[in-house]
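What follows is one structure encoded as structure tokens, with my remarks underneath.
A single protein chain has been removed from this complex, and every other one stays in its place.
Chains here go by letter, A and B, matching the order in which they are written, and residues are numbered from 1 within each.
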Amino acid sequence: MTAQHSAGLWQLAWRRLRADRWAMAALAVVLAFLLTLLLSASGLIVADWEQEVAVSFAPPGWAAAAAGSGAGAPLNDTDALLRDNPFDPLADDLRALRSELGRPDGKASLPMYGVTDPLADDLAQLRAAHGAGGTTGATGARLATLPFGADKWGHDVLKKTVKGGETSVVVGLVAALLAVALGTLLGALAGYWGGVVDALLNGLYNIFTAIPSVLMILAVAAVLQQKGVLTIVLILGLTGWTGPYRLIRAEYLKHKGREYVLAADAIGASHWRKMFVHIFPNVSHVALVQLSILVVGFIKAEVVLSFLGFGVPVGVVSWGSMLNEAQNELILGRWWQLTAAALAMAVLVTAFSLLTDALRDALDPKVKF
Amino acid sequence: MLSTRQLVRIVAIALACGWGSSSALDEPVKTLRYILPAAEASLDPVQGRDLYTGHITEAIFETLYTYDYLARPVRLVPQTAAALPQVSADGLSVVIRLKPGIYFTPDPAFGGQRRELTVADYVYSWKRLFDPQLASPNSWLLEGRIAGLDALAAAARQRGRMDYAAPVAGFEQLDRYTLRLHLTRPDPSLGMILAYEPLAALAHEVVQRYGDAQGEVASHPVGTGAYQLGKWVRGSRIVLDANPGYRDERWDFAASADGSPADARIVRQMQGKKIPQIRRIDISVQLEDQSRWLSFTSGAADLFWLDGPLAPRAIRNGQLRPELAAQGIQLQRIVDPVLTYYYWNMQDPVVGGLSKEKIALRRAIAMAHDVDEEIRLLLNGEAERLAMPVPPGVAGHDPAYRSLLQYDPVLANRLLDRYGYRKGVDGWRTLPDGKPLLIRYTSRSEAAGLQMAELWRKTYTRLGIRMESQRMVFSDIQQAEQLCQLQSRTYQWMADYPDGDNFMQLFYGKNIHQNNNGCYQDARYDRWFEASRALPPGPQRDALYRQMARLLEVQAVAMPAYTRYRSMLAQPAVLGYKRHPILHQEWKYLDIERKDKQ
Partner (left out) sequence: MLAYIVRRLAQMLPTMLGVVLLLFVLFNWVGGDPAYLLAGKMANAESIANIRRQLGVDQPYWVQLGIFLRQIATLDFGLSWATGEPVGQIIATRLGPSLTVLVPLTLLETALGIALALAIASVRGSLTDRLVMVACTVGMSVSILVYIIVFQYQLAYRFGLFPVQGWGEHLGENLLRYASLPILIGLAVSIAPTLRLYRSFVLDEVGQDYVRTARAKGLGEARVMWLHVLRNAAIPILTHVMASLPSLLIGAFLLERFFGIPGIGREVILAVERSDFPVIKAITVYVALATMLVNLLTDLLYQALDPRVRLS
């Protein structure tokens, strides 16, 4: 008699997932995003996103042709080109000449009104040794259009979107991991031990859920007043653990009395071993689904937090900071940054949500198809 | 029992009545609709420190003097005073006469009587500046000017509360309407100081009845001005109604000396009309730029402050865009008497100090910052470079003055190399002694603060210096500044009164922990400043100011950057509008003529 090897939960789930075309498409999209994230984080792509390669508010290449004919609505973009004269190939030379005229050699032309300059000699020597200063070497003419346009500083919006995605997704992932880890740990403790521990943790849960998460986040942000990626991750993670906690606790309560746990007890497994080596693999699918849900929620929360000013610090770009900038740009008729960030976020969040749904259905043996 | 259909009908009618009644009850009152871009704060003038609230307190309360509406450069004229102050020959005593027949708006605090304004009210209000419980941010206005007032202030600080009954030698009340001030030194700018909003008159009955534990009347303003407070939804909507008991004043200003045709038109429109023509000011607070702009362009606001981010929407190359001009929209664009400058904390161990190394560090940073780029990108070109701390239009400004600090990042880098700020293996510079160099730039948490921090990051990166951005709420910034805890910041100082003294005092040693944000102290500067105080505006004082400005530059204490343009848009229905550089708002001098009933 051959022993039939029955597939485990994960294998069954994978099979079901594979059969669902939408889910596979969503998975592909999510993996593509994650791959881009890895490439961006390692610096293999978009490492130069901070270069100001274009003129301020350069329009997208494919839209520039269509724009300009709009009746009376957004700004005529040639304005921007005229006003930002870095496009002028002579700009650097003119600037150098201007500065030279202002200061032929040293400060002989400027009246000092009886005040001595302690650095006068040094500056005169430096100028004499190296010639008139002027600006840094010409960075080259700036581009007039880019595939997805440029922002106020002339950064490439496409590169910003990729880099911003890295930040937003990392914030979402790490915060979600923190929340799920915390929730799982506390849920396991509460569900497994029961009694006083359960009562205490439930009390903590009640306290945290008595305050709406939005309010909690704002209150913590108001008090901390410290910006930074770490702060956002902490705020989101420390306020988001309640959802996973409740579900994991229910799971542990269910599994505590099962036979395999009693068997583990019989072989002398310690409490920690029972909790995390024996029971946890059986409830991990719940944690995974929660993780997925929270990632989506936290990416969206980061956007709102950045809009309110509690987001990423200066020099770090995220989709939230892009939307924050884009809000004022829209009234001026510059729609490309808003579109890029909103589109990228929409695609990722949609894919993630579809994947989460499919995952939940695939992992739940009771759902009928 | 009513059927569903009947019920729905009744509800619909009820709602329609609610809707209809609001428009039916609206009398055709001449209303001006205005938008404030930030929420108002306390309506007690003694606490006034932001110009948004200043719009409102200026309409409700009155100072002794004000400025001629049309005259440029600005000229002091009497408001509640009967005439300009009469200064004695030695300059140490000033006689002020009040117009009789000015009354506060009726209020239960006056017990049903009509309450006339007297000089005692002004003396009372000025003493409030030094009340330690109020901790007014404006006490420096009268510090060191009036005989005996500083002693009173010191005694009050000791006791922890102000004794309003105690007499002050410098305030000699000759009768109900006449006051003689005894000064500690001749003070040419006294008149302008008395025209500044925190020195407006309050009635002590109102303070006693409505003041909180500190004696602040934040929510119940009762003044003598052309307007009084009507409906108020805090942080959202403020309605000012014309004061029915306002004295009979007629619009009577002459076109300014520069003879612009616009002035002539204004005089034609407004001459002889009773003040105020506009009976109601409906102010709404709108924080989001898009909401504000869309409100104005859809006709829901009559007067609009076009600030930096929105400027390109309406202005091109300094002119109003043709499509807006075609609608008849009016643009008033003036240079605001405001100084924006960058300072470095002179008491800070990293960036402060007067040793050559530290001076070199600050000079290099100043030379590496591209002010033109800041004006172009952050302000959309709506500002003008400033070379000295006194902006144009203010007494003491010298248009021919040239600054030492020019944009020259290559030279700046060489200067740092020379003074030992070597680049480490990671490419960032260190201090000459090898310790890591990190400079902290502080800005506000709003969007504008973020952009400034981004710009400064570029500057420091140009030099190879690591920069850390610190963003805080404005009030936190003020606290830290007073304690000299910040390292570097961009500061904007708006003229309280149009005199260079108001700007040069920002660097006076005695003003550390008050207005002197850079915590700068230099014996030479202080000596020159005190000397300049004794001089009236003129070439002698200008020469001192030039020396002081040059000293600030060679020591790289602070770098004046720019003064911004103030652009105001008005709908075609608004008559008589000319933006005044010092007054917060000009509502009582305006009129509205709506062609179509809106």
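The definition used in the following text is that a contact is a pair of C-beta atoms (placed from the backbone, for glycine too) under 8 Å apart; a residue touches a chain by one contact, two chains touch by 3 or more.
Bear in mind that the values here come from a model prediction, so they are computed numbers and not experimental data.
Visitor: Using the definition of touch stated at the top, determine which of B:291, B:355 or B:492 touches the missing chain.
Guide: Considering all chains, including the one not shown, the answer is B:291.
Visitor: From the list A:211, A:230, A:262 or A:277, which touches the chain that is not on show?
Guide: Final answer for the missing-chain contact: A:211.
Visitor: Return the single residue from B:83, B:233, B:254 or B:531 that touches the missing chain.
Guide: Of these options, the touching residue for the absent chain is B:233.
Visitor: Counting contacts across the full complex, list the positions on subunit A that touch the omitted chain.
Guide: That gives, for subunit A, the contact residues 22, 203-204, 206-207, 209-215, 218-225, 296, 300, 303-304, 307-309, 323, 327, 330-331, 338, 342, 345-350, 353-354, 357, 368.
Visitor: Can you name the residues of subunit B that touch the chain not displayed here?
Guide: Answer for subunit B: residues 14-19, 21-22, 39-42, 47, 49, 132-133, 135-140, 157, 160, 212-213, 216, 218-219, 233-237, 284-288, 290-291, 294-295, 297-298, 300, 445, 473, 475-476, 478-479, 482, 513-515 touch the chain left out.
In the analysis below, only the chains that are shown with their structure count from here on.
Visitor: Quick check on the complex: what are the subunit A residues that touch subunit B?
Guide: My answer: residues 56, 72, 75, 79, 83-84, 99, 102-103, 107, 110-119, 122-123, 126-127, 130, 133-136, 152-153, 225, 227, 309, 313-315, 324-325, 327-328, 330-332.
Visitor: Please name which positions on subunit B make contact with subunit A in the complex.
Guide: 288-290, 293-294, 309-310, 312-313, 316, 323, 356, 359-360, 363, 376-377, 381, 402, 404, 406-411, 414-415, 418-419, 445-447, 450-451, 453-454, 457, 462, 469, 471-473, 476, 543, 546-547, 550-551, 554
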